[in-house]
Every structure is written in structure tokens, then in C-alpha cells.
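Removed from the display is one protein chain of the complex; every other protein chain stays in position.
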Amino acid sequence: MSGNTFGTVFRLTTFGESHGKGLGGILEGCPAGIPLDPDAIQGELDRRKPGQSAIVTQRKEADQVEFFSGIFEGMTTGTPIGFLIRNTNQKSGDYSHLKDSYRPSHADYVYEQKYGLRDYRGGGRSSARETVCRVVAGAIARQMLPGVTFNAYVSQVGGLKLEAPYQSLDLSLIESNPVRCPDPAMAEKMEELIRKVRKEGDTIGGVVSCVIRNVPVGLGEPVFDKLHARLGQAMLSINAVKGFEYGSGFQGVEMKGSQHNDAYNPDGSTKTNYSGGIQGGISNGMDIYFRVAFKPVATLLQAYETINSSGETVGLQGKGRHDPCVVPRAVPIVEAMAALVMADFYLLSKLSKWSAGNGSS
Amino acid sequence: MSGNTFGTVFRLTTFGESHGKGLGGILEGCPAGIPLDPDAIQGELDRRKPGQSAIVTQRKEADQVEFFSGIFEGMTTGTPIGFLIRNTNQKSGDYSHLKDSYRPSHADYVYEQKYGLRDYRGGGRSSARETVCRVVAGAIARQMLPGVTFNAYVSQVGGLKLEAPYQSLDLSLIESNPVRCPDPAMAEKMEELIRKVRKEGDTIGGVVSCVIRNVPVGLGEPVFDKLHARLGQAMLSINAVKGFEYGSGFQGVEMKGSQHNDAYNPDGSTKTNYSGGIQGGISNGMDIYFRVAFKPVATLLQAYETINSSGETVGLQGKGRHDPCVVPRAVPIVEAMAALVMADFYLLSKLSKWSAGNGSS
Amino acid sequence: MSGNTFGTVFRLTTFGESHGKGLGGILEGCPAGIPLDPDAIQGELDRRKPGQSAIVTQRKEADQVEFFSGIFEGMTTGTPIGFLIRNTNQKSGDYSHLKDSYRPSHADYVYEQKYGLRDYRGGGRSSARETVCRVVAGAIARQMLPGVTFNAYVSQVGGLKLEAPYQSLDLSLIESNPVRCPDPAMAEKMEELIRKVRKEGDTIGGVVSCVIRNVPVGLGEPVFDKLHARLGQAMLSINAVKGFEYGSGFQGVEMKGSQHNDAYNPDGSTKTNYSGGIQGGISNGMDIYFRVAFKPVATLLQAYETINSSGETVGLQGKGRHDPCVVPRAVPIVEAMAALVMADFYLLSKLSKWSAGNGSS
Partner (left out) sequence: MSGNTFGTVFRLTTFGESHGKGLGGILEGCPAGIPLDPDAIQGELDRRKPGQSAIVTQRKEADQVEFFSGIFEGMTTGTPIGFLIRNTNQKSGDYSHLKDSYRPSHADYVYEQKYGLRDYRGGGRSSARETVCRVVAGAIARQMLPGVTFNAYVSQVGGLKLEAPYQSLDLSLIESNPVRCPDPAMAEKMEELIRKVRKEGDTIGGVVSCVIRNVPVGLGEPVFDKLHARLGQAMLSINAVKGFEYGSGFQGVEMKGSQHNDAYNPDGSTKTNYSGGIQGGISNGMDIYFRVAFKPVATLLQAYETINSSGETVGLQGKGRHDPCVVPRAVPIVEAMAALVMADFYLLSKLSKWSAGNGSS
């Protein structure tokens, strides 16, 4: 598939640029007969929305989603769900100084090289604003999988790292603070760090961790579409992501097999969960957990030097409204992408096994 | 796509189980007119082959590839390339004790749950033996991209970690030792550790790093098929992989944007390369580098307890021929998957931009 | 792919129902740098629009397309083109009598069986109104292939059949009459027949023929995506289509090979063209021509009996605004679908052959 579509049978295709008239998408493959709660969808959009707290960008966007199809009398109809989010607060004037310049570590240069031209207003298609569509689709996916819970949270900002395993955290506290860290004391420190960085006109990276619970056994399609491979693609496709690990992750490489192996209980559950809920690319019913690394975003509110399209050095002054640290707003995006992956594999898993009643007319 | 196909226009589909009659694949989308060197393909297979050194599995497999189509008089014809590698040394008897038991942290349990039945001989489709097909296709991809170089190497085994950045290493030394670590002193220590672990009937994890050079600007398809998202999926689809990071990776989260941004030189290259050669999901012409974490493989040559399909606890004695540490043999697999990703995006990049001569008949 | 997407690298995905808020689509894979003429797009929509003449449905729809992305300063940017056509004149009240009844030879019954529920207002997703999206995308495809011409026309209405081969027709006359038949005398007879059928509250079938000229040699992807196989799928996916033939078609079966073979001229063109411009599934540079059969549409303005969802017989009176014969309005839809097929294969054909300059960075 080309780059604007995600999923196999539960598929999202998106369009839109940060400073065009709007963004939207088509969600295909949602089965008929699922009651949709529009408030829950808008609620997820609100979690991602700019301007929701003092530590995120102050761009004002209503981020109101309008649905055009696929829903009738509150239920999905099995036909594609088309939706639109209009851009209401883009200030293209903010970007005219960038028309001929390439901001460092942005996509300006590569888009212009790849396409021969670019929409220079705020990153165009490369802007994280595109993720608004993912949140809409992810919120629908979650309503299709009511038993499965998705809890992402901020586990690191700069050098401030939550060392406790997810099992020891009270995930109900995630939304209790603007950082979305379930440890309130740590959240305060993180918030302080973000404020400090912001004051400097600088930015800082972070990590989002995610736990998925009540996952049916059997999701994931070997060999290239292993569950964690698709989760990895999904997370790495989010703006500013630099790394993905699940279960024991990079730390697991230091372990021996005799330590790392997860011994079975008689019911098929395991005593430990270094596997992160996935074995051989297929969910085993245990909690799925993974970590996603976000770099410090490239847009600074400082003066800096860069080049223009003629290869000349130019001085620029960063302006506009930007996030000093993306991880708080990335939390609902990580959950949304995880939900898209799980919904797709959930549907595919219905095709794995032949059963009585199949093949008869 | 279903799980057996990788790629969009340059596409590999594979089949085969570790203890069936053979494995193979179909490579589609390879343009016509590329001269193929069969020795280079076999050479990559030999790098992946079991039994090549004392620190890898001693299973004996010729791993001889037979081509059936798509090549005529030494050139690709544009039609699909079908190929087969016969299994010659499978010893299914080795596995009869596993018929009803689920080895911990293997795919035995989830395959049986997902499919209702399984080929219990050595993991079947979940075996890393499937990667032999990827190496064949990757070797063809590399011949299609003669200017691009792919160098993977072992950068960590257990706690032994090569801290030096790839730029300071002599990558020509990778093949000088059985570990495939370009630092000979470190390689010796790693080899020692692997031998020790093996003697204990245990296994150990490791990290493979990879550097891709001479990459054209413009590869990668936003937004879901960002270059690093596909590389991530590709790597995570390799058996035993638990994590993927590129450029600054997980360490980058501790940096500030003002440090992390890669300033441009007048020619569009950058002074630093925290971006790892990719910006906005598109190659920028700098070196691409990434790291892949491999867990300690689950197969131990020790006695252990587990459950059988009736949920009863059973004692088993690990046997068979297995790798105490997979990273040395994973090196050519990482390169192969990277080459598949790059070849696919290379072809797709020809469709990004309209140019004179297009649209005319 | 699922059913809402057409094309491989030049791909249209659509959404929308006849009586929802609107219909729209996402066109992916359009290369960057193509100047788009919005009037030409709207012009194609106007050719398909209801109410354009006395012999088509009198539903009033502006069919105004709004673009949201993928176009910047009049040029395609290489990012997906999102568009929307709002429904403005749907009268859902017209359909309340159908809530529990299944109109004969409509999709009412099968949609309800397949999805368990349905949007009963005017056919929902099964309405030919969906083709408005195809016309938008097709008009863009045509602007990408400026040298290629697409001329569809009505060659049969009921028993009135234009026997002359396309070569002897003056295709510039197609738009000179509301039937879109290039033979003015025949057009008059056809119009008369349509008026008569309409007065009876009945409908009548017809045939649309299509000629594509100036096609580059080499379009089409063996073996399943032969050029005519994709054209066939494209045409058969249009509402009310019952058959497709190209070149000699069904009549060709009566010929002998010695008559049917198209002898070559020295320049590779052929003296005859029974092949219809396609050999082995690949365009050979000659005119492509094909014929598409449309059934009489099922919606009658007569009283009739049918069943309801309880299996009871019910009497209904057909009402609403419908086409007595769909072929005049099908002409731009046939051209649009043909253009989508050709644009997709045109892009794919750039990947068939290796050439100097490939593979270098």
C-alpha cells in the first residue's frame, strides 16, 4: 500500500495538511451493527487537542469531527466511514519566512527534494496535525473492542524516568495531571522541566509507555505482520518517534534465556511476562506493553542559522505556537494507533481457523 | 496485506516451515534488465547458514537456492522470481516429545490457540528458518541498488556493549570473526561469552546495528510508511527481535532540541546526524543507522518444566541443535530486510514527482 | 483490498451514501507537480449531473466538489487529494415507504442480509450517486495523461443499435445531443425511445462504447492485472453494468485465428485491430476500444408487488426522481473509470524496465 493507508481489513486512509482547509479520513472495514458514542470520539480528540494545558502548544483548534457516511441512526452500517476536521486556526502568515528556507531536522528539505515542491505552511503533510485523523479512527476501534483497555502514559521526560514497572502504577491517575504521568510526584517534576525548557525556547524528548489489557489470544499474522511488528510500524509512523521496544525490549538482551523464558501456569497464562504479551508475533493473552521514544521536536523559539533553497546560509527566528515536549499530547495518539492495530488483527483472527458451520450455505 | 508478504511494489511473499519439504518465495516487482550474480546470492545464504562456525547451531543445511522463473540468460525479465530452498537435514524425530507440550516463550501455545492445530516439528512456520527466503530476496535487492551499501554488525552480546559510534569503526572487519563484530578485541570477548553460555545449555541476547550508505534523498512514503516505520516493521518481523531504534533512538529523548537538531551544510548534508539519515520519514542522503535488539532465544539445552495441551505440568529436557546467541547469524538477515525496504521505496520514489516526458505517449 | 479502493499506486478510495450528508474520496499516488484545472473537473461533474436534460433524473444536485488537500497554488503536491461533494437535494421522506420493503432487483435485500441493517434511504451506498467521486478522480487522471484521449458514447438503447464501427463515427458529435450518441439521426430515435419508456414509468437498458487513443505501449500488469481485466473490473463496478467486451469481443468467437490475427506493419502498429489495442494484457499502442452493457434500471414509476422483511407480500407505488435510461449519464463515468485504470498502469509501467541512471544515488 501507499503511505496514507494503515491496516489490512480495518483500514484507515487519511488526507490533509496542517494549513489546508482541513484533514480527514476514510475508515473501512468497520463491521455493521456497532453502536458508536460520538462523545467518546470527541473526548479522545479533546485529549489530543492543542491548547488544553499550559505545557502544550497554544494553537486554538476546535478539532470538531464531522461524519459523512457509514453511520445510520447511531450504528455503523458496514460502509466506509468518511470524516472531516476543518482547520480553523491556521495562521499561514506565520510561515511565509520559511518559504525558501529549510528548518533543521524538519521535513522541509526532504519534501522539496522528493516532490519538487512543497506546501511550506507549517510542515504541510509532515505536520503532527495529521494525527488528528488517527485519533478519530482509533476511538472507533476502541468502541469495537469494548473489552480491551488501552492505557498509555508518559514514563520519561528528558532525564526524568519512571523506573517502576507498569504493574506497580495506578493507571487511573494518568489523566490527573497535564503531563499524563500516573506518578503524581514525578508528574510535577516533569511539568517543571517542561516549563523550564519552554522558557528557554527549547524542547525536550520523552517516552510514552502503553499497556493493553484483556487481549484475546491469537492476534497477529506471521511472519511479516507479527503483532509487535505492526505495533512498531504504527508507533514509528507517529511524528518525532525514534524507537520502539516491547516486553523486555533493549534491556532483555542482557538476560539469559533461562531467566527470560516465561514459565506457563496450567491455564496458559505465564508467571512472568518478559514476552510483553506476544510470542511468535501472536498475542498470548497476557498484558501487552511497549515503550515509544520521542525526540525533542525540532521547532525552537530561538534564533538559529540554516540554509535556503539556493544553499545560502540564512538566519531565522523561530516563532509560531509549538509544543515544548510532545509526549503529553502523544498519549492519546499512541493509544489510537494501538487500537487500530488491535482492531485489524481482531478481525483477521476470525479467518484463521475453520469451524463448524463454515462452508455451508 | 496478509502476513506473508512484505513490500508494496517490490514485494516478497514467502512460504515454508522448518521441517516441511522446503521453503521458498516469490519476489515480484523486480524490474527487467538487471544482471543477477547467483554467487552473490548464495554468498548471503552462506552467511546466514547454520553450521558455519562453532558458536552457531550445528544443524547441517546446504541452503542451496533453486530459481524457477523471472531470470533469463542471467537477467531479470520483469516477471516474478520464484525460488525454493529444500530442507535436507530436518530431524523431525527430535521434536516428537513436543507434540503435546508448549515450550515456554515459544510460539507453540499461540499457534495452537490461533489455528486450532500446529506443525509441532521445530516451530513450523514460526521458526527462524523462514528467514532464509528473506536473504535470497534481499540479495537480489542489493544487486538492484549497487550504489547503496548495507553493513550490519553485532554491537552487543549480553552485557558486552560496543560503545563506539559506527563512524569510528572499521566495518571491513565485520566478517573477520565469527561474531561479526567489527572490533576484534570486543569480538573475542563476545565469542567467549557465547561459548560459556552455550556450555551452560543457556542462551543470551544481543544487538545488531546497521548502517546504510549512499542512500538517495527522497525514499520513504508519508505518513504511515515512513522510511523508519517500514524499517522498524521489517526488523521487528525478524524472529526474537524486541526493539528497534534509529538515529538518536532512546538516548535522544534526554536531549534538548537545540542539541538534537542537525544543522545543514550548504549542500543539504548535515553537520551532525541525530536524525539517522531520515527526516519526516524520508531519507535525507545522510547515513541511515539503526539498532535492533534480540532477546535470548527460548530454546535451552536444559531440563525445565512446562505445561501440555491438557494443562498438566510436564518435565522436558531441551535437545536439538540451536543457536546459543542469534545475533551473528542475524547480521545478514538484518541487511536483507533493510535492502528489501530500500528497494521498495527506491522504486516508489520514481513515482513521486512529475517530470518532462511524463504523460506523453 | 477492500471494496472501496480502486487502483494500485494511483488509488481512489471513496465514501458516502446517496442520502447522507455527502460523498467524497481520497486520491493517492498522484505525482507532485501536475497543474490541475478545476474547471475541467467541474465540467466532468456537470456531464454526470442529474437534471442536465429532459431524459435524465430531475433530482437537483449542484454536485460542487470541494478540495481539502493535495493541491497547493494550483499544483498537485504528491500528498493525498481529499475531496467532498455535499448532498443538497436528498429527500429522505421519499423513501420512508421502503423502510421495511425490498424493491425487486435493487440491493435492499442483499445489503440487509449482509450487514444486518441498512440505510434504506435511496439505496445508501449502493446508489449510483457514489460514482460522483469516480468522476472527480477520473478528471484528475485525465489531466495527468494529457496526450491520451477518452471518448465514450452511447451505442445502443434498447433495440436501437449503432452498427457502425467506431472508426467511421465523428466522435466530436457525442456531446451534440442529450443521449450522447455520435450519430445524430440515431440519437434522435434513441431520445424518442427513452421519452416513450419514461412516459410508461418504465426503464430501458443500453450500451456505452469507449475508445482510448494515444495510449503508450506497455500498460498492463500480467497476469491477473491484465489491462483489459482491470478495465473490465472497473466497468463492471459501475452500477447496472451486466457485461464487458473489448476488441472483437463476443463476436470474435466466431472467427478463425487466421482472420482474427492482427498483422504487423513495420513500425509495430497493426493492419487490423481485433485485439482492441491490448495483447497479452498489455497495450500495444493501437486504439483501445470496449463496450459496456447496462441493464434497464430497477426503479420504476409504476405500481408493483414485492416482499417486506417479514416475508409478506406488499404493494408499492414507485416514486422519486429516477433515470429512465442510465447510459447518457454513464458516459462520463465510463471515461472516468477508464482514466483511473490508465493512470494507474501508466505509473506502474515506469517500474517495468531498468535503465541507465537507476540504482545510482
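Read from first to last, the chains carry the letters A, B and C; within each, the first residue is number 1.
One rule holds for everything that comes next: a residue touches a chain if its C-beta (ideal position, glycine included) is under 8 Å from a C-beta of that chain, and two chains touch if they have at least 3 such contacts.
Remember, predicted model here, so these are calculated numbers, not experimental data.
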| item | value |
| --- | --- |
| Residue among C:I26, C:A107 or C:L347 that touches the chain left out of view | C:A107 |
| Given B:K114, B:R180 or B:H260, the one touching the chain that is not displayed | B:K114 |
| Contacts of subunit A with the absent chain, listed as residue ranges | 9, 29, 31-34, 76, 78-79, 144-148, 214-216, 222, 285, 346-348, 350-355, 358-361 |
| For subunit B, residues in touch with the removed chain | 2, 4-5, 9, 11, 13-17, 20-26, 28-29, 32-33, 66-70, 72, 75, 77-82, 84, 114-119, 124-125 |
| Contacts of subunit C with the absent chain, listed as residue ranges | 1-6, 8, 14, 102, 104-107, 109-111, 113-116, 123, 125-126, 130, 156, 158-159, 197, 200, 202-207, 217-218, 220-226, 228-230, 232-237, 242-250, 252-268, 270, 274-276, 279-284, 293-300, 302, 304-307, 311-313, 348-349, 352-354 |
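Criterion: only the chains that are shown with their structure count from here on.
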| item | value |
| --- | --- |
| Chain whose Cα centroid lies nearest the overall Cα centroid | A |
| Residue-number overlap at the subunit A/subunit C interface, same or different (half cut) | same |
| Identity of the chain that, by mean CA position, is farthest from subunit C | B |
| Superposition rotation for subunit A onto subunit B, Cα-based, multiple of 5° | 180 |
| Centroid spacing, where centroids are CA-atom means, of subunit A and subunit B in whole angstrom | 26 |
| Interchain centroid distance [CA atoms averaged], subunit A/subunit C, Å | 38 |
| Set of subunit C residues in contact with two or more other chains | 9, 29, 32-33, 78-79 |
